[in-house]
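A single protein chain has been removed from this complex, and every other one stays in its place.
The block that comes next holds chain A.
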Amino acid sequence: MGSSRKRWLPVALLLLAASVLYPGPAAAAAGGEAEHAVQQHSERISGSAGDVLEDNPVGKLKVFIYDLPRKYNKKMVTKDPRCLSHMFAAEIFMHRFLLSSAVRTLNPKEADWFYTPVYTTCDLTNAGLPLPFKSPRVMRSAIQYISNKWPFWNRTDGADHFFVVPHDFAACFHYQEEKAIERGILPLLRRATLVQTFGQENHVCLKEGSIIIPPYAPPQKMQAHLISPDTPRSIFVYFRGLFYDTGNDPEGGYYARGARASLWENFKSNPLFDISTDHPATYYEDMQRAVFCLCPLGWAPWSPRLVEAVVFGCIPVIIADDIVLPFADAIPWEEIGVFVEEKDVPKLDTILTSMPIDDILRKQRLLANPSMKQAMLFPQPAQPRDAFHQILNGLARKLPHPEGVYLQPGDQRLNWTAGPVGDLKPW
């Protein structure tokens, strides 16, 4: 009798302790219940620069926007409004975002960074493809304008200026790789920071300190095609696009360094690979029903497929040797996508099926993180943590400017007459 009473006393104490402890996490969970439900199946993303994907750049930097004449920006858009929807539209939207952003300052003396709103990718052919032939002259003309009108270019030779150059090979201003390599980065931009979509290691057209951004993909169009997330993912590998560019590379082996052709030849009869050159109306919906989406290189290593794959939660399989992906210091791409070397393309099915299932699920959780999807998009109006803010975060991380930014009297200056003769013609 007595022993039983003694026995229930410690049990009661234990229960009391448990009831005191347990409400703690319960309350916290109840408070962030909605968020908890989301984060159950998404994971926090932190890259090599730390947990910076969700930083707010406001207060960390100040940007001064040069007021260029209309011919450098607005007039080009008025002439051809297709510039607003093609994959190079980031340069236009960045300008618009900065004009009304909190980081903008009207006092150039307190600015950390200077932005030149010149649209170099808005000279379109009838088919809508940008011609880069005039771009060097346009850029040069813009830089001449700002260096004559304001003193800030000359005091640093552009080291605290940044430019958005979203074209195929960025500031090399050519669509063909060999010609782009030959031209190299425009000499006048040698010291400036470039915000570009092209990124490949040890390549002439990627300068140290550049910020890589995703290509522009229309956010509303992608939102309009969202399907219910419990639609089961029943396609293993999905790809739609060209494998051979018979117009420009009739013999094959040049386009995509033969990687796309290799994909086709090896996997055209493999039921796990849903690959073809179709243009289906359900392209976005199909991506949401696929586990892996291929993002092979084309004429340039980058592609909007990466953006689409991330937005639709399909694990991107990146087949482009030495590619540098957007915001690589904020987003740990190795953990999110699958990287396959071009020489390993014939073994792609082995590689993908032998991935441990936990890795695959983890990648899907990372992709489900809404910050990840936001970081790839350029919504209008801008939203927190979107690509515009990631660009500003990247610029902020480069502050304070290093010692050599301000030029001393004896320092080497930019050579204004370097480059092909055609570039020197005024625009």
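The definition used in the following text is that a residue touches a chain if its C-beta (ideal position, glycine included) is under 8 Å from a C-beta of that chain, and two chains touch if they have at least 3 such contacts; residues count from 1.
Basically, contacts and distances are computed from a predicted model.
Candidate names were "Phosphatidate cytidylyltransferase", "Glycosyltransferases", "Electron transfer flavoprotein-ubiquinone oxidoreductase" or "Gap junction protein", and the UniProt protein name of the unshown chain is "Glycosyltransferases".
Among A:Pro271, A:Pro381, A:Gly410 or A:Pro426, only A:Pro271 touches the chain that is left out of the view. The chain not shown here is touched by just one of A:Leu68, A:Val164 or A:Val291, and that residue is A:Val291.
By the touch rule set out above, chain A reaches the unshown chain at residues 40-41, 125, 127, 129-131, 168, 175-179, 181-184, 200-204, 228-234, 236, 242, 245, 247-248, 251-255, 257-258, 261-262, 265-272, 291, 298-300, 302-303, 321-322, 342-343, 345-347, 349-350, 352-355, 357, 360-361, 364, 368.
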